[in-house]
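Take a look at the following structure, please.
Shown here: the complex without one of its protein chains, the others still in place.
Then we have chain A:
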Amino acid sequence: MDLLEFKDAKCTPDIIHPYPPSIKNNSVPIIIDNGSYMSRVGWSTSTEPLLLYRNLIAKPRKERSKKDTIETPQTPQLQVGNDIVNIEAVRFQLKTQFDRNVVTHFEAQEHLFDYAFTHLGIDTENSVQHPIVLTEAFLNPNTSRQLMSELLFECYAVPGIAYGVDALFSYHFSQARPLENALIISLGYQTSHIIPVIGNKTIFENTRRLNTGGEELAKWLDSEYYEEHIKKIQLPYTAIGTSSALTMEQQKERKRELARRLTEINARKREERLAEDQEKLKQLLEILELIEFGAERETIEKALLGCQLKSVQDLQKNVTNLNLKIEKTKQKIIAANNIEEVEEPPVKQSKYSKMVFEKRRGITRQDILNKKLSRKQRKQDIFKRRTAAGQERMRIISQLARKEKGNDDFGLRDEDWDIYKTISKDGFPDNIQLSWEILRAHEPSELDETANPGETHQLHIGIECFRAPELLFKPYMAGSSEAGLSEVVGYVLSLFSPEDQLQLASNVVVVGGLANLPGLRERLLTDLISVRPFRSEVDVRVMADCTLSGWRGAKRFAESKGFDKCLLTREMYDEYGPEYFKVDVASNPYHQTPKESAVDVDV
């Protein structure tokens, strides 16, 4: 089983791209796939988007303690897109221009456009002299589009805008020969759409949107998707307790060293004592010699006093004592020299003792654990009045109370006292209590057994890798009453005539970032077969490069012949009002907002 390192996603700040004259002077369109998860921005002449960034801005809070100085301005720098180095660190200050999949917060959108245009290297004064191809939400409300046009025309003075839906761009333009009829399943970050296309026309009234997307899934699984059943994630940790890091062998070695040092000290002490005793014996023997040679009484007494002795008898006694002592010490030294290489007793094994203990008591550890559990359960039950255990206890208590009135022979037999065990609140025989304590004493502590401290910092992921994507198909797992993806696909199909159903089911196309989910195609195909008539043609396919296909589609659209006619120009904006836009094959339909009641435009 491999370990997966848990990392915070880090962004690398974008460079400011060069702005060559070939682009500057030819008004090359800028393609912006403005998704609620990330934005992809690039020139229509480039093959890949130049900028890929999360549609997020982070506004760090003002620090109260810091004073406003010239070096550090009081208002902290706004972080936009890939400027945000660590998203996790500013998680609570993040803002996006999106409310679900619709742009509503245009101040944030302005910052993100600033970011995009600056990093594309645009340096023309007071205008961005490139038409913009911009993706928007399916059936984007007029209010949102109107504010977007206003922002682009009046703030950036762009010459023209073309709006389109990312999934439709992706279907109609990013593939070589798209079929006339298709059922597009667009899986986004906030929402998922099921879009039927018949005869190259989007059937808007039969499109359905699920309000489940990648973000909801991410809540359930805050990491990547895993291939295997159980995954272990190594969380960051710092190793502590260097002493415990010593191996058993090292500890043994240390003990042995200590013992050796102790014996050395003992031996030295013994030798010192021996020398001392021998010195004293020598003195005493000298005095004895003096007496034998018949020295004067005074000199003898002086010598005796010097050795703190009273009489000649004392002297004799001391001499024999010292002789014995010296003999003993000598024997000890010899013995100690012989013992030195004796092996120390084996280390007591906790497992061994546990086994012995279990044998002796005739009960296994599991028994005790079970008993402990049931005791806990009874204890809980007893406190609840209506449980059987609680009622039994009350019955016994009342019976006991009644008995005392009549002929009281309670307590004559030993068994009578057991009644208190059954009614006491944590009533259990004493031996169980005791054995639990013994068990605890012998239980190997878990910390000792894990050799690797990192193991206690691992996150184990079991079925979540299946559960999170399953949310798409079963939104009720997150409390939503909406139907799941497959059910909505079936529902959308049911809105068409049988002939059209056949056409749509035989060309189901999945687009959007979530289409990267492994096994998604097979799952959809199985579900679709189950709702389609027997042996009817069914096919599901995932768009190649589904994350970027929206951008690529929009780019091809900008390169196509009719592009100039699809462009909403500044003149049209001034003439027809901010709501108006050009409709094309990949765009939303245009409906003028009814004039009857005034629309609150500027809020």
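Here is the rule we go by: a residue touches a chain if its C-beta (ideal position, glycine included) is under 8 Å from a C-beta of that chain, and two chains touch if they have at least 3 such contacts; residues count from 1.
The definition used in the following text is that contacts and distances are computed from a predicted model.
The unshown chain of the complex is recorded in UniProt as "Vps72/YL1 C-terminal domain-containing protein", chosen from "EKC/KEOPS complex subunit TPRKB", "GATOR complex protein NPRL3", "Ras-like protein Rab-5C" or "Vps72/YL1 C-terminal domain-containing protein".
Only one residue from A:E48, A:E88, A:E107 or A:E571 touches the chain missing from this view: A:E107. Looking at A:I326, A:V488 or A:A554, the residue that reaches the missing chain in the full complex is A:V488. Interface residues of chain A facing the missing partner chain: 16, 73, 75, 77-78, 99-100, 102, 104-107, 110, 114, 117-118, 121-128, 137-144, 151, 154-157, 193, 204-205, 207-211, 219-220, 373, 380, 462-464, 467, 474-484, 487-488, 491, 589, 591, 593-594, 596-597, 599-600, 602-603.
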